[in-house]
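A short write-up of the structure that comes next.
The full complex has more chains than appear here; those shown keep their coordinates.
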Amino acid sequence: MAEIENKVVEMDEVVIRFSGDSGDGMQLTGTLFSDTAAHTGNDLATFPDFPAEIRAPHNTVAGVSGFQVHFGSAKIHTSGDLCDVLIAMNPASLKANLRFAKKGSTIITDVDSFEEKAMEKAGYAANPLEDGSLSDYIVVKAPIRMLTREAVKELGLDAKSADKSKNMFTLGMLLFMFSKEMTYTHKFLEVKFKKNPTVVEANKRVLAAGFNYAETVEAIKSTVSKVPAAKMPKGKYRSITGNTATAWGLMAASEKSGRQLFLGSYPITPATEILMELSKHRNLGVKTFQAEDEIAGVTSAIGACFAGSLGITTTSGPGFSLKSEALGLAVITELPLVVVNVQRSGPSTGMPTKSEQGDLLQALYGRNGEAPMLIIAASSPVDCFYAAFETARFALEHMTPAILLTDGYIGFGSELFQIPKMDDLPAIVPPIAAPNSDYKPYRRDENTLARQWAIPGTEGLRHRIGGLEKTDVFGQVSTDAQNHEKMTYLRNEKVMRIAERLPEQEIFGEPEGDLLVVSWGGTRGFVRSAVEKLQKEGKKVGHAHFRYIMPLPKNTRQVLSAYKKVVVAELNAGQFVKYLRINFPEITFKEFNKVQGQPFTVIELTDKFNQLLQED
Amino acid sequence: MTEINNTIEKSPVKLSREDFVSDQMVKWCPGCGDHAVLAAVSKVFPEIGYKKENFVFVSGIGCSSRFPYYVNTYGFHGIHGRATAIASGVKIANPKLSVWIVTGDGDSMAIGGNHFIHIIRRNIDVNLLLLNNRIYGLTKGQYSPTSPLGAVTKTSPYGTIEHPFNPGELVLGAQGTFYARAIDVNPKLMTEIMFEAARHDGTSVVEVLQNCVIFNDGAYDELTDRATREDRLITLQAGERMIFGKDRNKGLRLNGTSIEVVTIGENGITEEDILIHDPSQHDSGIHLMLAKMTGPDFPVALGVIRAAKCPTYDDLMEEQITEIRAKSKIHCMDDLLNSGDTWTI
């Protein structure tokens, strides 16, 4: 190792993209590399890029599976735009991923996979490794398959079994390239295959073979680099995906409030992982009900809320649409239902595996009648934990249904998570009615306007609620004109008053300047990176990233008026900007919209912002 | 009626029907069969004996679904078709509640058909009163999934072209463990059945043949007319022979793969030939035949047709939680947050 360290170049941040056939194990390789980096002190963010099909034909572009990691010695906001290193385990993955590689980046290929038939299936007329089309890149043509088989020959493994550890070869190469030890991977292999020592040994040998091979390759040896540890707050860390963080945030709210967690949900990409995660936690009393459809998902959760639980439903776009009617029921019964919408690309089934921010207006207005709900949008994988916790907290304390918006990008993406202590999270105290108290279903707290929660089984609180309009305080069925108007405004005002408890909206940057960039939800990382870049260039750009959508923070008008120009950047055809125009008609908003099922790239953002700065 | 034994807490004092009377004006049409169901409920609840705060009514939308307002328990008047799904959430969240669903033929089997078959399949321990008037009452007289083929209604001026569901058949097809049929004009049978429904562990479906005096009056005339009803109805009792008729001389027996009506004393048939009713039989074949019987060739069966033992979803859920809890090393969120692969900086 001494030798290596001599030549290493220090780098602030690196993006690596792993890609291969569905069966090539690229998700695992990427994860192991990321974990190694995390354990050695780097900050990082990752994003998997699954194929739309489960296992499309071998060696086709449709069957390519990818994984990107962005790690660095400073705060990492996103899984990165273009990559510095691209791993392409077969021709199809090169075909599918070349557009993600920076000019001048290193491309590591398994040259053994570039066979006639595979290239044809990938849609290559000529061998791209030889026709000069990759002259802008440093291409490493590693005989991965051959050397892998070689490495395990002694163990008596046949070719098919041997090929299963090809990914370890690649991982070994990368560990070498970025001056990382193999120990983390060794430990992982020992645990994972503890029942099969031969497999452990085989994988270790292949890993070492890759590591050693890298040293022999001139193109690699000359670019070996090291990304020093990041200066992160002291503490205990783990890596977490947005969907898991959402599940845990909700569980944390359940524990803090003492309300059992009930999830009614129907599987749908990219929200299913939340259901999957929660279904693991029977040990903590979590009840998951895999419903027959999304309507049963939300209505069972409403039933559970009525029965005194923290009732939750999780879904994505099409499922969210199906819940529209039931959300109205939660609004009029004023129950603390939490709805999580992990947004994906629409309309209709759209592009299920792609991310978008297309459901904001639906979250705001997609119900019959006047049916306001609390809406919070998570801004990163880790923020999913806090946003989920907060959504549940406000729902429970204010007796209002609430929507948490996340998206496929942050849901599947992962970040490093500084583990909080439960004691440090705020208490959650729902307004539960005392037994035998003088209970009126729609009597409200003076400040919050929350009604009380009378839980079935409690003595002396028998009452009836439902979807018909009810009289103020008493909760009798009523078609009285004045009462209906009053209740309509009360339901709205109750949600608006939550603004009293929200932190002020912050501006990242100077309190005033030339261009304020407004964003919301899962795009925070890209927008922040772009703004930071412009700020470093001395431009008077600020960033206001919104987590609280309905209600908006109290100082929003002030924030939006502080800069000369305001641009709203979002991954849809312009939805938050419509909402802002409604609320702040006096402010002129510019828009930057992208509807491609893809995250922003820092470069397109900086280009746009620069252009806006120059325009008059 | 023998006592009910389960985890729902009993009232220490004897309750009476007044304990369940609500202060709301009952707004069903005079003469509507729903009134009788309400009366039966307030009569049977004290006998069931749970604490009054442990009863919960959940309904959808329809005339029948106004029920929760008229009975003084916890109540949730849901949205159309979703009572079964809402009630699933209530019961799973708190299995120590006695959960009652009131629904109509449209609410349960038109818009609510999916949740209906799924709650039955899962065998969640709730009691479902299906007030079947074979019409949409609240929306003023459109045909429902139980309206007979050819029925002339507001949306079928030339007669429907749809074959109706037989609720019992659908329940059994969905793996039902309890199905009973009652009729609004026979309150005694209704309360007996409700009591049995409460006793049953699992989804108890009680179909009530209910007359809508406004939009489908007389739908069950054949079964209620004093002159004909004893020949048109058979009331099944567990352990008893399937005998019916004004003269109590008709009975049911099996002939090959089908059921048939025979007369005792004719063709050498004696009481011994008549089938004995066993609602608890696991195999549902015979229950299906009984549920399907319809005039003019067969009497319509009333009573508890099926009540078979089978684990409930809510019990299995509680068991799973207890078991996993005992095994797991993670007992709180701090444990979970700090579990697995972590590192310190």
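Chains: A and B, in written order; residue numbering restarts at 1 for each.
Convention: contacts are C-beta pairs under 8 Å (C-beta built on N, C-alpha and C of every residue); 3 or more make two chains touch, one makes a residue touch a chain.
If you're wondering where the values come from, they're calculated on a predicted model, not measured in any experiment.
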| item | value |
| --- | --- |
| Whole assembly, copy number of each distinct chain | A x2, B x2 |
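Just so we're on the same page, only the chains that are shown with their structure count from here on.
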| item | value |
| --- | --- |
| Footprint of chain B on chain A - complex, ascending | 35, 38-39, 41, 232-239, 248, 251-252, 255, 260, 262, 264, 281-285, 287, 289, 291-293, 295-296, 299-309, 311, 325-326, 328-329, 333, 419-422, 456-468, 476-477 |
| List of chain B residues in touch with chain A within their complex | 22, 24, 51-54, 56-58, 61, 68-69, 72-79, 82, 85-94, 96-97, 114-115, 118, 317, 320-321, 324-325, 327-328, 330-334, 336-338, 340-345 |
